[in-house]
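Worksheet: one structure, shown below.
Missing here is one protein chain; the remaining ones are kept as they sit in the complex.
After this line comes chain A, so read on.
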Amino acid sequence: MEQAVPGNPSVNHTEIKFDPGTLLLSTHRLIWRDQKNHECCMAIPLSQIVFIEEQAAGIGKSAKIVVHLHPAASNKEPGPFQSSKNSYIKLSFKEHGQIEFYRRLSEEMTQRRWENMPVPQSLQTNRGPQPGRIRAVGIVGIERKLEEKRKETDKNISEAFEDLSKLMVKAKEMVELSKCIANKIKEKQGDITEDETIRFKSYLLSMGIANPVTRETYGSGTQYHMQLAKQLAGILQAPLEERGGIMSLTEVYCLVNRARGMELLSPEDLVNACKMLEALKLPLRLRVFDSGVMVIELQSHKEEEMVASALETVSEKGSLTSEEFAKLVGMSVLLAKERLLLAEKMGHLCRDDSVEGLRFYPNLFMTQS
């Protein structure tokens, strides 16, 4: 900030006198203001000063400071005179302050602080197209600038989200459109070629939109799932026979995807295909136990018959847990448990549930009086 040193000099410009006035010294300029006419104000940048010298007071003369100046620069702001013969001005201190002023001015000349501190640009400097830009100094200015910055940020954020909300509107339209087309397909089953139908349905599936044509009733289902079901029947025949005619759906999923290598099946596709096995009269079927566990079993496989053999095994050993049973028979624990639970449901086994775990016993409640 500019600093002021008050004085009460007058400015002499050889032959042209301005008095009286107030002289102000700042870190950047020398400012003189007419005492009577406050509108009249002059300033010289300190950078224009070459050197200064004192002229002591004498009889009839007041103390003076002579300020020698550089030749005026071409972009000099308009002053009292366009040009002058002399390259100096005299500051005449009629009352007092010369010594102090001289000292201060010398200090400023030595320090040359105007070189370090950037001065606020004047209004005439062109700063680009910013119409209506508020320029202010002081705390009010800082506050106004902060406010502006905040508004700017706000605007940017809402602009960014504008795109997002536009996207959402578009997505909604897309969904409506695809639903509409899917309905049309449903109605005009014969008019559209099979190929297109399959393609379109697979697009829908990949977008995650439920295919309205897929139902869980007999005969319905996409071509894709039907083909897949047939494929599965082929793949799973041998593994099922190896595993005693029954496999959990998770085992099937792993097996099938490992075999395919690429173009992996999604769980949904697998389940939907398996649901069609029985309907398509294939040699396998999907079975869901009470607990929710899903298995694939050969049509020839009769789980109920297996229960009878399970009862024998349990009776031999007195009692068994699912894990023990699984180990004995060579089954996965999950399927072993399902078999024992089925046996319990059929009334062949009963359970003993304690801190020791869950054990199954032959159902003596029924067999013994």
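In this section, a residue touches a chain if its C-beta (ideal position, glycine included) is under 8 Å from a C-beta of that chain, and two chains touch if they have at least 3 such contacts; residues count from 1.
Please note the rule applied: contacts and distances are computed from a predicted model.
The complex includes a chain that is not drawn, and of the options "Vacuolar protein-sorting-associated protein 25", "Large ribosomal subunit protein uL4m", "Serine palmitoyltransferase 1" or "deoxyribose-phosphate aldolase" the UniProt name matching it is "Vacuolar protein-sorting-associated protein 25". Across A:K61, A:R199 or A:K345, the residue that sits in touch with the chain not pictured is A:K345. Interface residues of chain A facing the missing partner chain: 319, 344-345, 347, 350-354, 359, 361, 363-366, 368.
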